[in-house]
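As you look at this complex, bear in mind that one protein chain is not there, while each of the others sits in place.
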Amino acid sequence: MLEDLAALGSGFAVALQPQNIALMVAGIVLGVLIGVLPGLGGANGIAILLPLTFALPPVSAIILLSCIYWGALFGGAITSVLFNIPGEPWSVATTFDGYPMAQQGKAGEALTAAFTSSFVGALVAVVMITFLAPLVAEFALKFGPPEFFAVMFLSFACFVGLSRGSPFKAVAAMMFGFILAGVGMDGVTGQMRMTFGSIELMRGIDFLVVVIGLFGLSEILVSIEEGLRFKGQRAVITLKTVLRTWAELPRHWWLFIRSSVIGCWMGITPAGATPASFMSYGVARRMSKDPNGFGKGKVEGVVAPETAAHAAGTSALLPMLSLGVPGSPTAAVLLGGLIMWGLQPGPMLFVEQKDFVWGLIASMYLGNVVGLVIVLACVPWFAAILRVPFSIIAAVILMVCAIGAYTVNSSEFDIVLMLVFGVIGYVMKKLDYPLAPLVLALVLGDRTEEAFRQSLLLSEGSMGVFFSNWLVGGIMTAGLAVLFYPLIGRVLRALSPRAAAA
Amino acid sequence: MTTLARRQLFAATGASVIAAPALAPQAAAQRAWEPARPVQFIVPAGTGGGADQMARVIQGIVSKHSLMRQPLMVVNKAGGAGAEGFLEVKNARANPHYIIISLSNIFTTPLSTGVPFSWRDLTPVKMLALDEFVLWVNAQSPWTTLRQFVEAARAGRLRMGGTGSRQEDQIITVAIQRATGATFTYVPFRGGGEVATQLVGRHIDATVNNPIEAVTHWRSGTLRPLCVFDARRLPGEGRVTETMGWQDIPTCREAGLDVEYLMMRAIFMAPGVQPAQAEYFRTLLARVMETPEWRDLMAQGAFNTTTMTGDPFRTWLEREEQRHRSLMQEAGFLAQ
Partner (left out) sequence: MSATHPELIGTVATAERGPSLRAMEIATAVLLMAAGGIAMADSVRVGMGWGADGPLSGTFPFWLGVILVLASLGNLVSALRMRAKPGSFATLGQLRLVATVLAPTAAYVALIPFGGIYVTSAVLIAFFMIRFGEFRWRSAVPAGLAASLLAFMTFEQWFLVPLPKGPVETFLGF
C-alpha cells in the first residue's frame, strides 16, 4: 500500500509537468466540445488525436486522451440540460430533471449541479481505483452472463413502476422500446429479426438516433406550440449562481454517496455508465420523500444520474487496463492506442508499466479538477446560449440533430429515422406516454436478452443458473425485492386494518 | 453537372486503360495517380475488434510517417455482420477514395445473411497478414494437452466461447466437433477481449481466440494454449511467458486434431477502379508494412505474415470462398 502511494506520488510529479498540464487543459476543452455535439463521441476525438500522440511520451499521450474522455463526460450534460438533447447516452437520465430546471430559468443551477456531481462521482471512483484496483479486478472476473443479466434485471427493477399516469401506457412504451432494441441481427444465433430485407435495419436501431429524435427534435415541436421561443431564456446567470448552488449541494451528501456506490458497482461489473445513470435515478426517486417532484425539475434528479454515470465511466477504465476488455467504444479506441505505444493492456500492465499506470491515475485526479474549474467557469456562457433568438438556435439545433444522427453509423437513413422519432416523440408527449421506459428498454434491451440467453446456453437450458451462487442469487433476490416491494407494501397495508383506518 | 462530366471523364480514361494496357506513356502518367480528396477507410466491424485495431494502426502509421498527402479516415460500418460496409464499397463503383479492410466475414456474411455480395464485387488490393487461432483453456483446468482436452470434451459437453455467431470462431468449433466427435456448447460474445475474460473467470471452458486477444492473460499465467490451427508453428523468437514462447505451442495437427483455419486481413477497393489507383494503395501498404510499428504489431499478435497480391491472391480468395461455403453448409449456417 505504501509502495503504491509512493508510486502515485511520482505519478503526480509526472502529471504536474507544465507540458502535461497544458495537454490536460487542451484535452478537457476538446472533450467538452465533443461531448456537446451529439454523435461525436469520445471515441471520435480520441481516434483522431491518437496519431498526433505518437510524438509524445506515452504518459503525456494518455493524459491528453483521457482528458478528452473526462471532457466528453462533462460535456454530455450541457445539451441535455439546455435543449433536452442528450449528447451522450449516459446523459439521457440527466434530461429528466435538468431540462425542466432550465425551463424554469434554473439552467445555471442545473449545470452547476451536473458538473459538480460528475466531479464527485469521478473522484470517488478514482479513489477506489487507487486503493482497490487489484481487488476490484478480481471481483470483475466473477461476472459471467448470469451475473450480468442479474445486474440488468436489478436496473430494470429499480426503474419500473416509477412512471405516473396510466400503467398501460408505461407498459406499451416499454414493450415498444424492447421491440425496437430487437431489430437487427440477433447476437446469439446470427439470425435477422424484423429487418424485412432492409440493409439499413440489419444494423439495428441505434439508441442515440432514437433519443435525439424522441427528446431533442420533439422538444422543439412541443415548445413551438407555445409560440416561437424557448422557455427559461430570460434567466440571468453569473458565477454567483454557481456559488449559490454549491451552498445547497452538501445537503444531498447521502445521495452523492449512494449514487457513487451505484456508479462504481455498475462500472466494474461492467454494465457501464448508461444503466448506472438510470438505476441511480430510479433509486433516488424511490428513496425520496417527494417522489412526485422528480421529472419536474428537482436538483436531486440531476445529481443522482450524473454522479453515477461518472463514477461508472471512471471505474470502467479499470477493467480495460487490468483485463484488456474495453467497457465502451471510447475505451476500445484507447486500448488500440496502448498497443500503438507498445504497451499491452491486461494484467501485466500493472506489473510491467507501473509508471504509466500511476501517471494515468494521477492524471485522473488532476484532469477532473482542471475539468471542473473549466466547465464551471463557463456555466454563464453555456446558459447564455439560451438567449440566442429562437429563429437561429432552432435551426442550429436541427442541424446538430441531423449531424448527430448521421455520425452514429454514417447513414443518411438514420437522419430520416431521427425525424420519424421526433414526430413519434411529439405525439407520445402530448398523449402522456412516458418516454423513460421506452428509452431504458431500448438501451438495455438487447444486452439483457443476450445475457439471458447466453446464461441458458451455459446452463443447457436450466433457469437455476440465476441462483447458482451467492453473487448472482443475491443480485436476483435484490432485484425481485425491489420489483415487488411496492406490491408487498400495499398488501401489508391492506392486511392491517388498523393502519388503513388511521 | 460538373461532377457528372468529371465522373464520365474518369470512366472514359478507365475504359481506355483497360482497352489498351500496352500504351506506355499513358501508363506512366497513370502511375502518378494520388488521392485527390480524403480517403475513407471502411471497417466492416465494430470499434475495438481485431480489424478495427489494425485499421487504426494503419491510420496511425500513415499519419505518423506522412505517407499520404490526403487524410485517411476510419469509418466503422458494422451493420448486418459487416454487410453494410461491403455494400457501401461495392456501390461506390470506380471511386478510388474508398478502401476497406476485410476479415473472414467477406465470405461468411453473404452466406449467413443472404445479402448479395462477394469478394468478386470488389477490387482485391493486398493481403496484409493472416490472423492465427489458438485453442485456449484456463490455466487451472486439468487439461495440459490437446488429447486430454478432447477426451474431456467427448466425455461431457464443454462450453466453448467465441466472438459472434456463425462466424469464424463458431466455424472452427464446428470443425473441431466433426474431427473429434465431441459436442460443444457454443456461446457467442461480443468481442475477443470479453471472451478471454470469461475464460479467465471460468464461465466457459475453452476459446479459439486470436493470439493478440489472449496473450496478456497467458503471460499473467491465467490461460494456457493447447494448439494453433495452422500448418506450421507460430513465428516469433524468444519467450512470451517465463517458460514458453509462441513457437512452443504445437500445431493442432501435430497434436492429433486435423483442423486448420486462418483469417485473412486484406485490403480491397471499390469495383472498377483504375489499375494505377490500386497500385497507389499497394505501394502505400507496402511502405506501411516496412515500418517498425507494423512489425511490432505483427510480433505482438503472432500474425502469420504471409502477404499476397495479384493472381496468387485471387486464387487464394477463390479457394477460401469455396472452403467457407462447404464449412458453412455442413454446419447448417446458410441463410434460409
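Going in written order, the chains are labelled A and B, and every chain counts its residues from 1.
Everything below uses one rule, namely that a contact is a pair of C-beta atoms (placed from the backbone, for glycine too) under 8 Å apart; a residue touches a chain by one contact, two chains touch by 3 or more.
Bear in mind that the values here come from a model prediction, so they are computed numbers and not experimental data.
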Just to confirm, in the complete assembly, which displayed chains does the hidden chain contact? A, B
Out of A:373, A:398 or A:471, only one touches the absent chain, namely A:398
Given A:269, A:314 or A:407, the one touching the chain that is not displayed: A:407
Of the residues A:239, A:257 or A:431, which one touches the chain left out of the display? A:431
Who touches the missing chain here, A:147, A:206, A:306 or A:449? A:449
Positions on subunit A contacted by the hidden chain, ascending: 33-34, 37, 40, 44-45, 48, 166, 168-169, 171-172, 175-176, 178-179, 182, 186, 188-189, 191-194, 196, 217, 220-221, 224-225, 227-228, 389-392, 394-396, 398-399, 402-403, 406-407, 410, 412, 415-416, 418-419, 422-423, 426-428, 430-431, 433, 449, 452-453, 455-457, 460-461
Interface residues of subunit B toward the undisplayed chain are 2-3, 6, 36-38, 40, 71, 73, 75, 185
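Simple rule for what comes next: only the chains that are shown with their structure count from here on.
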What's the distance between the Cα centroids of subunit A and subunit B, rounded to whole Å? 33
Quick one: which bits of subunit B touch subunit A in the complex? Just the residue numbers, please. 46-48, 52-53, 56-57, 59-60, 63-64, 74-75, 77-81, 83-84, 87, 112-113, 115, 157, 159, 164-167, 185-191, 193-194, 196-198, 200-201, 203-204, 215-217, 219-220, 222, 293, 296-297, 300, 333
Seen from subunit A, its contact residues with subunit B in the complex are 43, 47, 50-52, 54-55, 140-145, 184-190, 192, 195, 199-200, 202-204, 319, 323-326, 329, 331-333, 335-336, 339-340, 342, 344-349, 351, 409-411, 454, 457-458, 460
